[in-house]
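Take a look at the following structure, please.
Apart from one protein chain that is not included, each protein chain of the complex appears where it belongs.
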Amino acid sequence: MRLDRSGGDVAPSLSFTFDGETVRARKGETVAAALLANDIRLVGRSFKYHRPRGIWSAGPEEPNALITLGRGAAQTPNQRATVQEVYEGLEVSSQNRWPSLKTDLLSVNDLAAPFLGAGFYYKTFMWPRAFWERVYEPVIRRAAGLGALSGAPDQEPYEKAYAHCDLLVIGSGPSGLMAALVAARAGSDVIVAEQDHALGGRLLAEVEEIDGAPAADWVAAAVAELEAAPNVRVMSRTTVTGVYDQGTYGAIERTAMHVADPGAAPRQTFWRIVAKASILASGAIERGIAFANNDRPGVMAAGAVRAYANRWGVSPGKSVTVFANNDDAHRTARDLAAAGVTVAAVIDPRADAQAIGDYPLFSGAQVTGTTGRLGLTDITIRDASGKDQSVWTDCLAVSGGWNPSVHLTCHMNGRPVWNEDLAAFVPAPDAVPGLFPAGSADGAQSTADCLRTGAEAAIAALEALGQTTEAPALPKAENGFTGHTPFWLVPGKKRAWLDMANDVTVKDVKLAAQENFASVEHMKRYTTQGMAPDQGKNSNVAALAILADATGRTIPQTGTTTFRPPFAPVPLSAMGAGARGKGFAPERFTTSHTATEDLGAPFVEAGLWYRPSYYPRAGETTWRQSCDREVQMVRNAVGVADVSTLGKIDIQGPDAAALLDFVYTNMFSTLKVGKVRYGLMLREDGHVMDDGTTARLGETHYVMTTTTAAAGQVMQHLDFVLQALRPDWDVRIASATEQWAQFAVAGPKARALLDVVLDGPIDWAAWPFMSCGNIGVAGVPGRLFRISFSGEEGFEVAVPARYGEALYRLLLSQASVLGGGPYGMEALNVLRIEKGFITHSEIHGRVTAFDIGMERMISAKKDCIGKTMAARPGLLDPARERLVGLKPTGAVKELTAGAHLFNMGAEAVRLEDQGYITSVCYSPTLGSFLGLGFLKSGPDRIGETVQMVDHLRGVKTEVEVCNPVFFDPEGGRMRG
Amino acid sequence: MKRYSAFAVAREGLRHHAGWERAWKSPAPKPSYDVIIVGAGGHGLATAYYLGKNFGITNVAVIEKGWLGGGNTGRNTTIIRSNYLQDPSAAIYEKARSLYEDLSQDLNYNVMFSPRGVMMLAQTHHEIRGYQRTAHANALQGVETEFIGPERVKELCPIIETRGPRYPVLGALWQPRGGTARHDAVAWGYARACSDMGMDIIQKCEVTGVTQEGGQVTGVETTKGHIGCTKLGIVVAGHSGVLADMAGFRLPIESVALQALVSEPIKPCMDVVVMANTVHGYMSQSDKGEMVIGGGADGYNNYTQRGSFHHIEETVRALIETFPIISRLKMLRMWGGIVDMTGDRSPIISPTPLGNTFINCGWGTGGFKAIPGSGWATAEMIARGTPGPLAAEFGLNRFREGRFIDESVAAGVAH
Partner (left out) sequence: MRITCPYCGERDIREFTYRGHALAIARPAPDAGEAAWDDYLHLRDNPAGATQDLWHHGPCGAWVIVDRDTVTHEVAGSKAVAEVKR
């Protein structure tokens, strides 16, 4: 209910819906505050037993009140009602219930609870054997999960952002604000990150004074000072979620989750903040007490109850009771009573507890049970004399003390340490380099201590950054309410909840101990304690205490608690912002891309590049028709293909030749200026890394070509050789892949085409096979290489990339006059298989020079990368599978890439395996399917017939083992 | 040991679970054993189990520095598949997969093997070729897989965007009897069965030295004193180098962190396991409803069992591209497991230079799925003193000799 407070709370001005019912709310309220204001206590159903659940907390640690926002593509499951701010028209739905929140059929699980204890599923569902996958698991799976996805892709915008600062202050309670003020005044570059929309932390939820005025006034002044400072950036609605190495922090900002119509604003933003130092002022999280049926809607954290009252003017109940082991929780009774709410009882297990206001106190007493099916109606109090009485109450505020929010200090494997005085874990010293815990996150218990430790932490952090600051005058503040005595559970036979989100009870933890799951990690995994959406923030310490008790050990002997990132769940949408659709990876286009699109060619991806597959012409209905025509066009007239995607590395300097001799197996120092040579490159382990041609343009100037795929790897390799192995060499390398547009012009009419395009006249006698040089191309300085990957007389002509498109269009228009035209990757593949040229289908990382018949290319006259290791016995084993050509000779005339080879008459089983096919094509030139493949001792078996067995399609055929060069083996056509 | 059954669960439910026994004992070490296995992860426990079951060797201690199953066994994405390209890999992973089929009944412990099918998406033409080749190889190896088209992918996993504008799904390698299992239960089930055979599982006991005489192992020094043995098995994954150093040899291994994350639980939306290697991400939905997401390995040598940010970010980017409907999910927890990688990405199951000392390591990212097969092969090697057919090609010397079992996918596209 709403409290009638002086100070003029505005009337509820907006409305939203909860399960379709309209709820009136005030601006700035959370969904939880608004629901409680409207006396709605039942908010969700628990994970396993489908128990009715309400709101436990007032912050991001909420274990119970998980809700779904929106509908359709905007539907977002598993949001915390205690964090989500209301806005006009917001749609909120409860989760994990069917058909309705009040009548949930799966609450039948709760009746079966005696049989569904910790780990029961490991002990059953095994018979009959097939039933696990056919019956049991499908049934379990159907019941799984909390909220649901809509099934529609998210179309809303998200963002990623980056920030750098001297000091990151995490949290803006008294310690965070004080630390930020000290650093701001010292001139540091400060970021203050606060998960709430308002700064102030616990000071917003308490009735207390700082420097003689309401704490809220001090907060307002501090915030105003920080916001006015040019060196401070205040980030509200921003939760620091993780700590990573070297001062890198992840944070999620709910940028526009509180706005009805955010337009183009990102809904959430994932921040990566790099800070030289940080202050952890993340506060503390209240823990509960385990007692029978302590999970009903209406049972809440005591600090949360007074936060709702003091901050939002909402009382979670009409008749409130308090069950706590500490002085701090008595403030809940005091504040609610002062606000006019009935406080029916305060139950404190400490015999010496004192009341701090006008309310009935049961000292030395315990709450032994609760009733109320869909919400709390009564509690049973066992007083100091052991007598039970029932008290009517609709809100029980519970506190078992406070756990410092040490989460971020665990992210780099720091283990928090047990502090016996506080009965809590506090951050280990130096758990994260450069992170300084302060305030209640470090165990401070009063506002005065928070202010003091905040200032001290800031001074220490600044000192670590080499800045000195004077200690500020500390404001006077509250310094009481620190008394407490550890109290974890009320003994009893009924179920007492620890992890409410995962339905883990005290009994489950005790059963784990009984079955020797006595390590904390075993207990957690066996019971699922701490694995739920709240990640154990509310219950891990209590579960550890109970395990310690059950195993007869102290808490430090039993173990510690640890937390992995993220502190609060991070939406994948923000972490992966920008990755939807084409945003996932850049696309690289050649200069001929638009012209190729104009011709209707389908593209195929090649690394990040896109290359044309084939160029369909009118009347062609299959890719094979286009491909066959393009192959014949190249063989009979002239074809043009963009080969700019191949890596081009410019190599210059007196030792350029020495570098090439070292990275290639064969010699390049002997290559004459104006000549090109094919080179084979090995990895140091003796396997083939890459191949390509390298041209010598001048005495000290080479241009190396790599395959499209390996361009980056080869560049890195050359960098390594030059910097790490031969820094004495005087040579420089640079990638020139994107600087040059390069086109293959191949076929018997290649010269005729180039005659029109090149600045002429050209003396072709001066351009023999494997020659190269500078040349004018339609008035532009370019390069010409006479090389061939098709087996025809071929050239590659290169111009600076900005002229690429113009040259491509010119080449195509002139080619068409000669009966030629463009050819795509499919035709290129056929042309190269006909010639037995290899690609990465063959040099797939597992082959050696020996395997591809190039062992003689490893020069005996010099060392090179990979030479020594290529001589290992395993790499020269004659039984290795080695490259051959394959031609079908049986009834089936087709070959299959990937199919395996067997000796004639042998059974087609693994032990008889002789090899496999890597590439196949239909050759219109030879009128046959052709294949390349690897066959045991292949080169020694030319002329033999083996069988190919395609197990997937059930096809068998005889194939002849041939020399891999099927077409023009003498190479007469290439040489012209 | 009292057997687990539906009846036992009902009986105990009615008497407040008072009758459940310890799942395994926690004994003090004896002075010596026939065999000591160092490492009570899945592989070490499975090795001990098959030593007992297949060879009747039960005077065995399994020594563990931390708590059993606390290493990679409990820190992986629980995927089980055997669709490997190379014959030796396919053989041992398929042995493991087939043992998983009956493991719950064998151990009397429900490990929840769930053969819901694993698909590896082909999103480039290079991958189509690679997976078709694997499908052909699997047909020979007796591994049931098929190469399926995009329509069938969509049918099996409707939430995949098969027509993504950047990397459309062009097909997939589909292993219908691949799947997942409950990872902790695998370790616990083996541990309970070993304990029941009279083996000693000694937790919180760190090995600090290996003792030897005349080139033969004699035992281990531990934080609980010296424990003698006739044979020693080292099965400690990421910490293999440390143990090898104690035993006086070096390994071709580097430890790296493998990244993973889970989402909050949501209602069921995918039944199969999907791996997308082009975009580096894989995902399945657990029986609790969490999406279990695996990313790549940190490319660099490290021992930090924690999540590193940039890999996870890339994985999430990839999954949003391939599964656009999941972007409203939230990451709940991220972590890193330390895996030991060899140069050819295949394991080592081998005798070592020290007599009667054997090692099993180098599983890289493939450890969990291999557990039963690895234990089977390692037990056979330890019992007989020499590797059997499953382990024969995974020897330590293969690196020096250049006989790799290369399972690393060579990056590459056609010219």
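Order of writing sets the labels: A and B. Residues in every chain begin at 1.
Here is the rule we use: a residue touches a chain if its C-beta (ideal position, glycine included) is under 8 Å from a C-beta of that chain, and two chains touch if they have at least 3 such contacts.
Given the structure is predicted, the values throughout are model-derived calculations rather than measurements.
A.B. asks: Among A:Val274, A:Val391 or A:Val892, which one is in touch with the chain left out?
C.D. replies: Counting the whole complex, the residue in contact with the absent chain is A:Val274.
A.B. asks: Which listed residue, A:Glu88, A:Asp245, A:Glu463 or A:Glu907, touches the chain dropped from view?
C.D. replies: Candidates A:Glu88, A:Asp245, A:Glu463 or A:Glu907; residue touching the omitted chain: A:Asp245.
A.B. asks: Which of A:Ala724, A:Ala891 or A:Met904 sits in contact with the chain that's absent?
C.D. replies: A:Ala724
A.B. asks: Can you tell me which of B:Ser195, B:Ser308 or B:Thr322 touches the chain that was removed from the display?
C.D. replies: Within the whole complex, the residue contacting the unshown chain is B:Ser308.
A.B. asks: One chain is left out of this view; which of B:Gln141, B:Thr162, B:Ser255 or B:Asn360 touches it in the full complex?
C.D. replies: Looking across B:Gln141, B:Thr162, B:Ser255 or B:Asn360, the contact with the absent chain belongs to B:Ser255.
A.B. asks: Of the residues A:Asp211, A:Glu420, A:Glu463 or A:Asp863, which one touches the chain left out of the display?
C.D. replies: Considering all chains, including the one not shown, the answer is A:Asp863.
A.B. asks: In the complete complex, which positions of chain A touch the hidden chain?
C.D. replies: 244-248, 274, 412, 433, 684-685, 715-716, 719-720, 722-725, 727, 863, 867-869
A.B. asks: On chain B, where is the contact patch with the chain that was removed from view?
C.D. replies: 239, 241-242, 250-255, 299-304, 308, 310, 340, 343, 399-400
Heads up, the rule we're going with is that only the chains that are shown with their structure count from here on.
A.B. asks: What whole-number Å value describes the gap between the mean CA coordinates of chain A and chain B?
C.D. replies: Spacing between the chain centres: roughly 22 Å.
A.B. asks: Given the complex with chain B, which residues does chain A contribute to the contact?
C.D. replies: 47, 75-78, 114-115, 117, 120-127, 129, 132-133, 137, 140-142, 144-154, 242, 244-245, 248, 250, 272, 411-413, 493, 507, 511, 514-519, 521-522, 525-526, 528, 533, 535, 564-566, 569-573, 575-576, 578-585, 587, 604-607, 646, 685-686, 707-710, 713, 789, 825, 828-829, 832, 839-841, 843-846, 869, 872-875, 896-900, 908-910, 913, 916, 950-952
A.B. asks: Would you tell me which residues of chain B are touching chain A in their complex?
C.D. replies: On the chain B side, the touching residues are 4-6, 8-10, 13-14, 16-17, 20-26, 67, 69-70, 74, 87, 102, 104-105, 108-110, 112-116, 124-126, 129, 132-133, 135-137, 139-142, 146-147, 159, 161, 164-167, 182, 184-185, 188-189, 203, 263-269, 271, 279, 285-289, 304-309, 312-313, 316-321, 324-335, 343, 398, 400-404, 406, 408-415.
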